[in-house]
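I am attaching a structure below and will ask some questions about it afterwards.
One protein chain omitted, others in place.
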Amino acid sequence: MSRRRIAILGGTGYGGAELLRLLLAHPEVEVIRMTSRKQHGRSVTGIHRNLLGLTDLRFENREASMAGDDADLVFAALPHGTSQDAIAALPEDTAVVDLSGDFRLGTAETYEAAYGRPHNAPELLDQFVYGLTEFERDRIRRTQRVANPGCFATACILALMPLARAGRLDGPVALNGVTGSSGSGAEPKTTTHHPERATAFRAYKPLVHQHLPEIEEELIRGGTTEPKLSFVPHSAPFVRGIHITAMVHCSGPIEEEELKRIYREAYGRERFIRLVDRPPDVASVTGSNFADVHVRSAGSTALVLVAIDNLVKGMAGQAIQNMNLVLGFPEETGLMAAACRP
Amino acid sequence: MSRRRIAILGGTGYGGAELLRLLLAHPEVEVIRMTSRKQHGRSVTGIHRNLLGLTDLRFENREASMAGDDADLVFAALPHGTSQDAIAALPEDTAVVDLSGDFRLGTAETYEAAYGRPHNAPELLDQFVYGLTEFERDRIRRTQRVANPGCFATACILALMPLARAGRLDGPVALNGVTGSSGSGAEPKTTTHHPERATAFRAYKPLVHQHLPEIEEELIRGGTTEPKLSFVPHSAPFVRGIHITAMVHCSGPIEEEELKRIYREAYGRERFIRLVDRPPDVASVTGSNFADVHVRSAGSTALVLVAIDNLVKGMAGQAIQNMNLVLGFPEETGLMAAACRP
Amino acid sequence: MSRRRIAILGGTGYGGAELLRLLLAHPEVEVIRMTSRKQHGRSVTGIHRNLLGLTDLRFENREASMAGDDADLVFAALPHGTSQDAIAALPEDTAVVDLSGDFRLGTAETYEAAYGRPHNAPELLDQFVYGLTEFERDRIRRTQRVANPGCFATACILALMPLARAGRLDGPVALNGVTGSSGSGAEPKTTTHHPERATAFRAYKPLVHQHLPEIEEELIRGGTTEPKLSFVPHSAPFVRGIHITAMVHCSGPIEEEELKRIYREAYGRERFIRLVDRPPDVASVTGSNFADVHVRSAGSTALVLVAIDNLVKGMAGQAIQNMNLVLGFPEETGLMAAACRP
Partner (left out) sequence: MSRRRIAILGGTGYGGAELLRLLLAHPEVEVIRMTSRKQHGRSVTGIHRNLLGLTDLRFENREASMAGDDADLVFAALPHGTSQDAIAALPEDTAVVDLSGDFRLGTAETYEAAYGRPHNAPELLDQFVYGLTEFERDRIRRTQRVANPGCFATACILALMPLARAGRLDGPVALNGVTGSSGSGAEPKTTTHHPERATAFRAYKPLVHQHLPEIEEELIRGGTTEPKLSFVPHSAPFVRGIHITAMVHCSGPIEEEELKRIYREAYGRERFIRLVDRPPDVASVTGSNFADVHVRSAGSTALVLVAIDNLVKGMAGQAIQNMNLVLGFPEETGLMAAACRP
């Protein structure tokens, strides 16, 4: 009955909150620490009121180098840019799952190009495995450090990787992404101000979203030489969920049966990927670690639809899936809760 | 590892869906049957798509008398009026938790007055204990048949019972209730048509809601002689949750300290009632079995605010809480999941 | 064809935006100026993008004393506290409709008690008429300065004034208010952060809201000696609209017919008050200047339900209704647009 001990760096955002919510129901671990500079000393449930009655944790403000003391694994749920400094300060043998974008890309150059600033800890980049669990499972089992994918990236890669591996990702790909407001984080902004957002639907960062490079890198690892992706993310007035509509204009005709076979072979034995028989709905996955995937084709156009919860499979859930692998638990441990519906 | 066996009568509505969602995560039971006349033979996850990958059940259409065969306990999640016939057809020794309004009131007369039709099985009324768990726990442990309270009734009784027991419920009470759209059930209606409901807020059945009699009966069991309740329910554009604002005009001044003491004594040791230090929010309880309660006073007015999830503490969760008592499990078994937030 | 000229002080908030939207459709006036310190020089439609193609105005940053130059009437749509300074700086003969709370209360003492700070221009208080148009019409026609009521106050007074005038407001009154998120203004806050607000319902400032004093003052002007009001406002997850549920516990029985007669006499000839035959819905008034009112009774409890759009009848619409009176136009000019529905 001795549970493994977990620390969460950056406990006030939605990533930290969701990690804690999920880990409170995980039978093999206990969260021993959540850090926050601002909320230092305050009870965690003062901020995350849904967790009242379930935890007595208080936010700690620890010196970076000691933030992981006594922990078997550290989740870094810190802002992009801050995370690399916090992780660099940890002892080298600390197991880490990083939820930020800091260690997802292969080189300091690609990082700087994508995020517009130099990387502070380029020497650590090689330690990290990209944590798209379904495709990097073996490498994750052998590492101590995982760079958890972005939420859009998770859904886009789940949509495209089977085609990439099958050698059919050989034409222009139109990627339409739609995200709920929780993807913008816990900090109030004009774009997530309820009077504005509740009736809004609009694109943002069209063709230039920062998740594109990690999608491309992973697809290249999957065997595609030069993915031709156009990605347009959109903001929708729901809270949780990401939906991807991928239209792949293949170089030649693609039969629906072939397409289904490719996806069945890729995902048929995956615990968290559900091949569904009609277009997936984010409402069927919110709160859960499931990804629902549906395919269609017409002529040489392959259509792949994916729905995930951005905070679970797109963030904290996949992070725990990766933690399970790093710590040697069955991959699905603590992650089998269904979405509430309605 | 031998789990107790559960049957759910009426599996296509929100009550049945939520029972199944919660019971799939319950460590001591397994659901062996869900019935549905209309969906007979269809897989349960064809309707409840959030549960894909978690169950292989198919809807069964069983003769009423055999609907509980092989089950240790039957949940009736049938429409008001239908439930009494289905339960009357079961063998007398079948343990039952009924989610409908059919067995909540004490006599056939009060039933007919509240629901506008005669009761078909008045001889069974005495078998049923009113399942407001926190106040009827001892009687529920000793029965095989529980009438699960209405969602509004649950929240109103949680709001008022401590005052009733303390003898302070002695003036007119203004009860304002607000419910999400899931309280109207799974059948599409004009009042829950998204284009209408998404921006709507309005009262309905003002001063005449059918939950009033069960609230009054329970408060009288609690010691109030003649509760003077005015209840106005409202429809709001959220999906899950009930919020009650109870303004009790006491016969004399009531200090906030006294009020807090009354509620602390009533709820301080309750696992699912959380006394919160600011007005509760339905968003902090949705998906969970928690009820958040907050009190204030000014002069002789006592204000009690309660938030619950109508489908969990107001329906399926409390039903399982009652099942746990009937079957002898710890009351909180399988019910400690937190609300997702955001 | 010479239109009267209007200036709006404080043009970036929802009050200013809504004034401009409505005044662009007003046949007798033109907006010659919107001021904003922060957005100085920027085009108004850069902020209020719904108005693109309808106006070429740019935000001006004018010295306070000259902000009303060349204008026949000035709307002050500034924050509480700021407004009094801006208005004090205007020439004495400038016609003003003030949307803030600064000039609504009768004395500097009541102002300080309600808002927690001394009034900077107490000598101006006497110039202002409280702008609840339906009840102060005659005084508004004869003044140059109107203090536009608060949004909750408007709905509460419309609910209670007929009873007050009829001498039946003689028992405790439970006022439940519900507001959409636009009532919190254009500035992002945690309570209006979409991920939090979209599923939220909760009370705030229970029993102590700052609109209570202006409601009480107006009811006293209406003839009630000592209104016994308990007011609990709530936040709901819609954008526009206020709903009031007023339960009046009268000293003696009140027949529904009497109640209806009282409201018919009060509102039967009012252009913007619609006595509706079932509980009103905020969705039927949003975007419009209408207030929908419905009454019921049971025993000695009178129930009054009111729905308005907080930004129109609760703010900019009523302000223009008052402007029409001050400038001598028919009261309904420019205000007869219906709510969009759905």
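When the chains are written out, they are named A, B and C in that same order, and each has its own residue count from 1.
Everything below uses one rule, namely that contacts are C-beta pairs under 8 Å (C-beta built on N, C-alpha and C of every residue); 3 or more make two chains touch, one makes a residue touch a chain.
All values derive from a computational prediction rather than experimental measurement.
Of the listed residues B:Arg37, B:Arg117 or B:Lys189, the one in contact with the hidden chain in the full complex is B:Lys189. Considering A:Asn120, A:Gln144, A:Asn176 or A:Thr333, the position touching the chain not shown turns out to be A:Asn176 (whole complex). Listed by residue number, the positions of subunit C touching the unshown chain are 14, 17, 21, 24-25, 48-54, 181-182, 186, 239-240, 271, 274, 276, 281, 283-288, 290, 292, 336-342.
What subunit A contributes to its contact with the hidden chain is residues 172, 174, 176, 178, 195-196, 198-204, 206-207, 230, 232, 234, 236-241, 243, 245, 247, 249, 279-283, 286, 296, 298, 301, 303, 305, 307, 341-342. As for the chain not pictured, it touches subunit B at residues 14, 180-182, 184, 186, 188-190, 192-195, 197-199, 237-239.
Everything that follows uses one rule, which is that only the chains that are shown with their structure count from here on.
If each chain is reduced to the centroid of its CA atoms, subunit B and subunit C end up 39 Å from each other. Rounded to whole angstrom, the centroid-to-centroid distance between subunit A and subunit C, based on C-alpha atoms, equals 46 Å. Centres computed as Cα averages put subunit A at a distance of 36 Å from subunit B.
Residue positions of subunit B with contacts to 2 or more other chains are 239-240, 281, 283, 286, 341-342.
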